[in-house]
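Removed: one protein chain of the complex. Kept in place: all other protein chains.
And now, subunit A:
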Amino acid sequence: MAGTDQQLKYPLPVLCVERFFSCSLLSFPTLWWVGVVMCDIEDVYEESSEGEEDVEEDELRFSSDEETKSTSAGAVCRQPPSYHSLSADTISKKMFDIVDEVNVVFQLPTPYVRLLLIACKWDKEKLLERYYAGDQEVLFREAHVVPQRRQQSQTDSTTLQVRTQSTAACGAAALPGQEFICDICMLAYIFDAMCGLECGHYFCQECWDSYLKVMVMCEGRSQSIQCPASHCSIVVDEATVLRLLRKPEVRKKYQLLITSSFVQDHPHLRWCPAPGCSHAVLCTNADLQPVVCECGHSFCFKCCEEPHEPVLCNYLTRWKKKCDDDSETSNWIHVNTKECPKCRATIEKNGGCNHMVCSTCRCEYCWVCLGPWAPHGASWYNCNRYNEKESKDARNLQAQSRAALDRYLFYCNRYMNHMKSLQMEHKLYEMAHSKMQELQAMNVSWIEAQFVKKAVDVLCQCRQVLMYSYCFAFYLKKNNHTFIFEDNQGDLEMATECLSEYLERDITEDTLSNMKTMVQDKTKYCEMRCRAVLEHVYEGYDNDFWEFTE
């Protein structure tokens, strides 16, 4: 079989370093132990708060260029996604940094540049390219910086102040010092007291203030506030909004909205989906591998769902929809019904004899052999025609459609099993906690007892990977590589269940050292197998091993 020699690529780990480590430590005298605890306490602390360490590590990786590939175990070394989380303040700083970077080249007013960047989805290269290669007028129009029919092309570098040059909409009569009627409140004002944008629609400051306030507070808009004039699509830029808004709380809300729309528009930024977390994560090479926010929440950067390695986001959504739609229903159908041999309508027999008449196509057939009823004659209650050709064909057809349902139920049940076990996660951690306390009562040090927590961590991780590996497998077409995948998956599943069982066992003083070794071995093994499953899947994605159904 092609599977066997391929499998050697992911050799099963034979030894565990930790095994030696734990055995040797146990044989040391207790006094020596105290010393170790005292001096290593800091290291241990760092190890226990793993989430934080991860982030720091990744930030380093991010800053020290993408070349720093981690060269850990395994033949295929997939580059982990480089990312780091940003707090609310750093997000707006990031935004201004991008604007400034572009502005070094453009030398335009900052609000303009920001609008241009928004139009290009914050892609600097694309903007620069369009600015120099394409039609600038079109670009400016798309960004809603200049009106549709603008006469003279002007890129003056003054800030967006009230302009005295008249434009079509304002009329040539508007000169400084003259009275002018605000179209919103219909009161006359000295022209100097009025404000307008590039488009030349002028309104009094009071109307501007209340208009912007409604837009910001009631409609929650920031980048898309347009000039109040009808049929005018010019966007009111940030500087003007902040100048015209009077109330500080409205300004504050506006600035918040600006930041959040920056995160939404930027393709490499995502809000952390954890409730109450105000961080965003910046990731430039998003992959299936999850990212971890500073708050400790890990999620898939692409779809913001919980980590779902190894299945792809689009298949996950399809799978979830399928499960929501029909998992229970199809179970019931599977158990209680048969299909009409002619029109495939699903039929439940709720009483009566074996002579069935399909209510949809009026086909008459036998419930037992599924063949046509006519040859049965008057034998209503028993059927001796089970082996006739017609009935066999009918049953074969039925078997095919049932097989599809069976296949779905197979994957669905396993997926659900792991999901249910995962939902018990908090119970597991509670159990681990009490077990660790028990151990400490048996004169086992705190550090030494940490292996229980580590085991639970790994157990949960494995369950998650297993769970999603079933939706991955559901959409997979069979080929040689799926055999390897299934072997890997099966092996991981067995190991995971075994680890889970070990954790359930009671630990007494006699079994302690033995148990600890067993648990640690299994933990290490599960970790390795989990990685093997994922690496194989990733390798498949890279080399197009996988063919998907539909």
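What we mean here is this: contacts are C-beta pairs under 8 Å (C-beta built on N, C-alpha and C of every residue); 3 or more make two chains touch, one makes a residue touch a chain; residues count from 1.
Note that in this section contacts and distances are computed from a predicted model.
In the listed set "Glycosylphosphatidylinositol anchor biosynthesis", "SWR1-complex protein 4-like", "Ubiquitin-conjugating enzyme E2 G2" or "DNA replication complex GINS protein PSF2", the entry agreeing with the UniProt name of the missing subunit chain is "Ubiquitin-conjugating enzyme E2 G2".
Which of A:D183, A:E438 or A:D457 touches the hidden chain is settled by the complete complex: it is A:D183. Between the chain not shown and the residues A:K124, A:R221, A:K342 or A:R531, the one that touches is A:R221.
Contact residues of subunit A toward the unshown chain are 183-187, 201, 206-207, 210-211, 214, 219, 221, 226, 228-233.
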